[in-house]
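Quick notes on the structure that follows.
Rather than the whole complex, this shows some of its chains in their spots.
Chain lettering (A and B) follows the sequence in which the chains are written, and residue indices restart at 1 in each chain.
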Amino acid sequence: MIQQEMMNIIKHQNIAKDIYELTLQGTLVQEMGEPGQFVHIRTNSGVDPLLRRPISIAHIDKQLNQCTLIYRAEGKGTKLLASHSVSSQVDVLGPLGNGFPIEEIQRGETALLVGGGIGVPPLFELAKQLNQNGVKTIHVLGFETAEKVFYEEEFAKLGETYITTVDGTMGTAGFVTNVIDEYQFDFHVLYSCGPIPMLKALEDRFKERKGYISLEQRMGCGIGACFACVCHLAEEPTGAAYVKVCSDGPVFPIGKVVLA
Amino acid sequence: MNRLQVELPGLSLKNPVMPASGCFGFGKEFSKLYDLNKLGAIMIKATTEEARYGNPTPRVAETPAGMLNAIGLQNPGLEGVLTNVLPWLEQFDVPIIANVAGSETEDYVEVAKRISLAPNVQALELNISCPNVKKGGIAFGTIPEVAQELTKRVKEVSAVPVYVKLSPNVADIVGMAQAVEAGGADGITMINTLLGMRIDIKSGKPILANKSGGLSGPAIKPVAIRMIYEVSQKVNIPIIGMGGIESVDDIIEYYYAGASAVAIGTLNFTDPFICPRLIEELPGKLDELGVHHITELIGRSWK
């Protein structure tokens, strides 16, 4: 069930250029399930900024009632969020949306996880849950530049991990697709989250394969009421049919929605 | 006696707080968060004759103390609303105010005629901010004669009282209000959004795919208060006020200005529990102000 809670900040640190890791504690964590869900965070108590910010859940620890978010402090809201100190509280609405279906892959099979930039965080909880289920995970993670890379070691502990940077300052130079095209990984299910061009490149390559992608969209409510975040369905790209990223997604099967 | 009970044409409200149209969908999502029976009423999302997908995304953009939206009246169409939405809402003991939109007078008339017959629809809210296709895209809501005529036509067919929702994008809001009153409106709801735009610094292009959109939220509250203050002194029909309400103090301010009930739009996104929370806080506020019944506050600023 969706809850609203003033969650306690347990840890809050800068882990790469403009990238922050935020650990929150509260009973809302008990409602979290699938990897790939997100929370909607109020970054300020006033009305400026007015809207909440959607941030994926990167790690869940139900025992401790804690979850971790990883976000980039870029605009007004996320910069304000970054200024919150440990032991203060933030207003969190969640968990929201539907995550990556982990039951779609069997023990012993291999999952290819492809993330770009701030699309990487939800893949961490996904990798953990898949590994717990005995699924082998291969991680291909793309970043802009070395100083923006995060969690490479954490991922490496869970499976083969390939880093790419656009400027070649770490790992393979170029995009995640460079690694994918080069290594031609053998996998059963693809899971991905990242910028639209990356997701499109993946769809082009793997449209016949089983796969799930997580989308971003500017949001109002985050719960399905305002119709800010709709996408057309691929089967009816100009019709009245739609899905909402916030409540039907953010994760959809490859090829289901029009990537605009 | 219920201190928050408000009687308006067609509407017997257990309290004067309701979600504004377009900010609450058709109630389904919020029904998972709290008991919709707590609400005074529900203004459902605009219904048009045909189903609409609406505008391309991005459809929202944030602004200082406000937001822009250009949803584009996405809705399942009259048929869909009549068969799926309204029957589902019947489980709640809450009057429904159906927001009616269209591109031509005939659309409005058709939707109004049929939707007003639904058992739980107690009033219509005419969204006259829509551009009129036949008149070259000029909004119905900016020309008094056109708004009056539209109101009259809808009144002729509606089985329930008709509230007209005024657009703030006019020089003379009192003239508009008087025109719809003359057209037979039973009440007024105000304000709809102000027209606005935001441009992305990186791309140089408007953030909204639709380019411009409607500005809502606390930023527009002073405009709404001013308009309600003026209109309430010049018409004899009640006003449901809206625009940036975020606290019980804001509700009181709307009452002082001249509103008889209020609606909450954008703030449902920031705080999804805002409607029941403010309803709960209202009686305490009345105590603080030393009034027994909320209706005592109507128009105090000018009475």
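Points worth noting:
We adopt the following convention: a residue touches a chain if its C-beta (ideal position, glycine included) is under 8 Å from a C-beta of that chain, and two chains touch if they have at least 3 such contacts.
Predicted model, so just to flag it, every value in this text is computed and none were measured.
The full set of protein chains in this structure file adds up to A x2, B x2.
What we mean here is this: only the chains that are shown with their structure count from here on.
Subunit A and subunit B have Cα centroids separated by 36 Å. Considering their complex, residues 22-25, 28-30, 32-33, 45, 51-54, 56-67, 69, 71, 74, 76-77, 207, 217-218, 246, 266, 268-273 of subunit B touch subunit A.
Across the interface of their complex, subunit B is touched by residues 1-2, 4, 42, 47-52, 76-77, 93, 217-232, 238-242, 247, 260 of subunit A.
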